[in-house]
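Only one protein chain is missing from this complex, and each of the others stays in its spot.
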Amino acid sequence: MIELLTQHGEAILFYAFALAAVVSAVGVISLRNPMYCALSLLVTFLAVAALFLMRHAELLGMVQLFVYGGGIMVLFLFVIMLVNLHRLREVRLFNEQVPIALVLGVLLVALFGWVFLSLPASAPGDSTALVSLDGEVVGNAKAVAWVLYTEYLLPFEIASIFLLVAMIGAVVLGRRD
Amino acid sequence: MPAFDLREFLLLAPEILLAIGGLALLLAGSVGRGVPGRVAASLSLFFLVATALLVLTVEEVGPEPRLILGSSFVLDGFARFFKLVILAGTALTVLISVRFVDDGAYRAGEYHALLLLATTGMMFMVGGFNLVSIWIALELMALSSYILAGYFKRETRSNEAALKYFVLGALSSAILLYGASLLYGATGELRLDLLAAALPEAMVTGRLLVPTGWLMLSVGLLFKVAAVPFHVWTPDVYVGAPTPVTAYLAAASKTASFAILVRIFVQGLPTLLPDWQIVIAAVASVTMIWGNLAALTQTNVKRMLAYSSIAHAGYVLLGLLAASVIGLWSVAFYLLAYTFITLGAFAMVVVLERREYAGEEVSDYAGLARRAPWLAAAMLVFLLALTGIPPTGGFVGKVYLFAAAVEAGWTWVAVIGVLTSAISLYYYFSIAVQMYLKESTRDTPEPLGSPALTAAIATCVVATLVLGLFPGPFIEFAQAAGLPLP
Partner (left out) sequence: MILAFRSYALPILPAICSRVLGYLPILVFCVVAVLFLAGTLLAARLLRHAGSGATDREPYECGNEPESFAHDHRFSIRYYLLAVLFVIFDVETVFLFPWAVMFDQLALFGFIEMMVFLTILVVGYVYVWNRGALSWA
């Protein structure tokens, strides 16, 4: 039993977090109370952040926690506050397309399962590529930073214009005038 | 200190200027009561023309593409051609929206800023050489388009259009990105040429990752060009968005999306050519058939034009299907002609449109030939061009697209194209019948032109006719937009 734990510890942790992510994602769309849905979404975000951290992508894990767990959750909570909760109880949660959607969903899962299971089984590769810069190990944040601000400089600047457009959209569509 | 040739930034001067223009308009439009519509339109026209001049002069584009800035962008004839077409399309959109955004509570400064920033995104898109660069520029264009589609926020149809466009667009972008990540996982490369080189080996080691990856990638891209069965957003979004925005989506957005579709398929996935040819053949056939059949029953002109633009996407896909030299430049030429034709047709819709979305029915064109003969003649030219009847640019474009398909061996798809073009004659000419053979009643709206609108329509008519009567120089221009073929 201990040997099982040592050999497959990382796999066990991965499946645990992945299961948590999937179950809470299903919970987001199927729970009745909007607050429970929001909390379920938070669990999804936390599980995905844990998955990132397990694969040595610390920067991405922290970004996930900051932006999703911090910002997006607040957005959801504000929406729940703004929408009148009392009327939601009469709304039907799912419509007639649910059976077809379920069938298609299962088909998609099967398809992706086939795609990933067809790959030769191997242990997760070591993550030195994620944390090293020119051969030496410097940590994920520095490695990502170097690539982001040198090779992907232009997409980075385009991302700033993109954020600006998001601000414009928020004001244009959200202002009451 | 990273090693970069700072002079490479000068090569990006057009895009930088356009982005600065967008920012300037944004700031100008934010103080106090904002900028008057005409001032904003003039400013954006100024920036657009200056950017076009910079595109033409910034670098002598030789036969070899020039990679810049860590190879995320490329300067070649393909990028330059499409940048100019997109800039022309945006300039015409600015002209037809002068009246639209000025009269009402909707501010002009932000509208034009969003247009310019969306165009900046498009310019980065067609110049992108890396899946990440293309994707982030695509997102910039898409986000600006979502906001523009919902700009008339007091109208329910505009809100509906923005919501549908946003939800479906975000979903398709996610699918596109996931496909790109699967391809990256299989090959380890994001740069299109290195991706192409790494594909043959990746198809063996990556098993099913590569087919899944490029299929998902193409789903995302085909959504953007509104091909069937990823076209569902188009009718509702085109109808609900403010008409100048619809014109912009139909012309510039579609052109840019086609440019990246062609570039990714030809330069990034050449080893998969037999596979994607089958997919494109199937999609093109279904798109042409469905788009034209669905347009037959429409009475709302905007919805009819939406379905017609879906059908036109099918015709353009024929050129990509051919994957030959003639195929690629016929795509370029057709998109050039299509930009002018579509913008002209939607400009005509603007002429007749009123508040509460009146003036969008086919019956509102009744008797236009008597009330405004020149406008009716212009609309007739656009209708001829959309159907593909000489002497318009639409005819020349379609001839070369079908010829390219036949020459590459895909004759049956070209036959479908010809048959569906014949079908389209019926619904395009239902408008002409209304204009020339019916009488106007008291309820039909009066055409309301403006100098800018007239200039836009005149430019489109002249361009359509010139492309049809003297296509030679423009075909040479389109041939400069070539890509190295497998």
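Order as written gives the chain letters A and B; numbering starts at 1 within each chain.
Assume a residue touches a chain if its C-beta (ideal position, glycine included) is under 8 Å from a C-beta of that chain, and two chains touch if they have at least 3 such contacts.
Since the structure is predicted, the reported quantities are computational estimates derived from the model, not experimental observations.
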Using the touch definition up top, pick the residue from A:Met35, A:Leu111 or A:Leu163 that touches the left-out chain. A:Leu163
On chain A, where is the contact patch with the chain that was removed from view? 2, 5-6, 9-10, 13, 53-54, 56, 59, 62-63, 66-67, 70-72, 74-75, 78-79, 81-82, 84-86, 141-142, 144-146, 148-150, 153, 156-157, 159-161, 163-164, 166-168, 170-171, 174-176
Sites on chain B contacted by the missing partner chain, in the whole complex: 1-2, 4, 23, 26-27, 30-31
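Here is the rule we use: only the chains that are shown with their structure count from here on.
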Centroid from C-alpha atoms only, then distance chain A to chain B, rounded to Å. What do you get? 32
For the complex, give me every residue of chain A touching chain B. 111-112, 114-115, 118-120, 149-155, 158-159, 161-162, 164-166, 168-169, 171-173, 177
Parts of chain B lying in touch with chain A, wherever the complex brings them together: 2, 4, 12, 19, 22-23, 26, 69-70, 72-73, 105, 110, 113-114, 117, 120-121, 124, 130, 132-133, 136-137, 139-140, 143-144, 146-147, 150-151, 153, 162, 206-209, 212
